[in-house]
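Left out: one protein chain. Kept in place: all the others.
So, chain A:
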Amino acid sequence: MPAPVIELSDVSRTYDEGPPALQDASLVIQPGEAVAILGPSGSGKSTMLNLIAGLDRPDTGTVTVDGTRVDQLNEAELTRLRRTKIGMIFQFFNLLDDLTVVDNIALPAQLAGMGRREAQSRALELLGNLDIKRHAKAYPGRLSGGQRQRVAVARALMNRPPLLLADEPTGALDHASGKDVGRLLNELNADGQTIVVVTHDEALAESCTHRTVRLLDGRISADTTTAARR
């Protein structure tokens, strides 16, 4: 068995006020898996994903991504880790409104040291794959929600990260666009991309993942494999 991409052990996180948002969570995810994290609102799904992405730090427990102890890195080291190992997709896209679509996508590669020309051509290639190449020179504010999320996916894939994380990627989209994004994730996983998706949407979970982790009040309440791994 290969080394796991993600390993959480006994991870807890409590915000300033209220009960723990995540409590004693342990989870192992292998390369090539597509995992859905499901649960009611406030159950700690985003908290778990942010901890994996190194956007937040656990109070106790350890978080390991691709062999690196994320919980022990400082901000600058976390940034470097995110550049190379993790692609992130957010519910509200988080694109830079003042850069064009192609510049938005090229940015992570340029930060990782790729030349501008090379980064741009890879960005255009990704845009082609995602079928939004004609919007390359547009600013994100001009695009529809579904198109923006495709741009966000392209940006997340730019550095060919071993891990793709998505927090409610269809949360701000209509039904058709949501299905579209689901199909896109499915295709990526079919090519071997490890994917972790946080969602409310059971249909999305079913269409693009084979394993479901359920959270309830900050604890993992179920972990089921729903389909055979492709």
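We adopt the following convention: contacts are C-beta pairs under 8 Å (C-beta built on N, C-alpha and C of every residue); 3 or more make two chains touch, one makes a residue touch a chain; residues count from 1.
Methods note: contacts and distances are computed from a predicted model.
Its record in UniProt calls the unshown chain "FtsX-like permease family protein", which is the match among "TatD DNase family protein", "cytochrome-c oxidase", "Sugar phosphate isomerase" or "FtsX-like permease family protein". For the chain missing from the display, the contacting residue among A:Leu55, A:Ala136 or A:Ala172 is A:Leu55, taking the whole complex into account. Here one chain is not drawn; of A:Ser26, A:Thr60, A:Thr79 or A:Ser144, the residue touching it is A:Thr79. Residue A:Leu96 is the one among A:Leu96, A:Ala190, A:Ala203 or A:Leu216 that touches the chain not shown. Mapped onto chain A, the interface with the missing chain covers residues 16-17, 50, 55-57, 75-76, 79-80, 82-83, 88, 90, 92, 94-99, 103, 106-108, 110-112, 116, 139, 155.
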